[in-house]
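As you look at this complex, bear in mind that one protein chain is not there, while each of the others sits in place.
Take a look at chain A:
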Amino acid sequence: MIKDGRITNCQFNDHIDEFNELLLQNLRLVTSNSNSEISDANFDIINNYKKELNLNTKIQKKIYMLTRICISGFSLPTSLLVDFTISYDDFYMVPVLYFRVFQDSSRSIGGNIDEAGVTPITSTEELISNYYSVLNLNDDLNLGPTITLDSHHLIYDSSVWFYIHPCETLRTLKEFMEADNILFTCDSEQAQVLKYLCIWYATYGLGGIFPSISLRLSLQV
């Protein structure tokens, strides 16, 4: 069961598959903008896999889940590819999100990507100025304090990712999890961890940064 409003690396490992299933089934592009040009945007999950690191230590194994989504539409300057990983940070004792964003001028659909037409976006300003509508961002939003470029904590050889700095995640999630009506004593550990991860996704996961890439649950966890 969840203790002190946080999950452990072990609980993360035990239930990340179930959370991943939820993601695959319920991730949606939900634009609140009524602009018809925006609403033509398509959203596809084009890659999703789990990687278990072979560290050969006596401590808990390390796992990350990598997903690639593609947002395309005639109103966008190019298609947008977003890679994101979900993993557990042992220093901060919380799940963490790393993501990379690419412009795909080949306007690929359904996974057929011409890598020559793919260029990385390396500043949040560039991201906001070109894609704020489809990502439901404010065009004057300053993501700088919350998002920085950093090396991935588990993927050493492909180093540069945007990273949502998690120094507030533990405290914020604890407040959410200890609020009334979130956890029921009859909940299984799986249900509790999934609730935790859904709240994490909406606050410090991809949904917390890009409100339009939303985890709309069709089933009660």
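Methods note: contacts are C-beta pairs under 8 Å (C-beta built on N, C-alpha and C of every residue); 3 or more make two chains touch, one makes a residue touch a chain; residues count from 1.
Going forward, contacts and distances are computed from a predicted model.
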Completion exercise
Per UniProt record, missing subunit out of "Cytochrome b-c1 complex subunit 2, mitochondrial", "tRNA-splicing endonuclease subunit Sen34", "General transcription and DNA repair factor IIH" or "Autophagy protein 5" is "Autophagy protein 5"
Handout entry: Positions on chain A contacted by the hidden chain, ascending
Key = 53, 55-59, 89-92, 120, 122-123, 125, 148-151, 153-160, 165, 167-168, 170-171
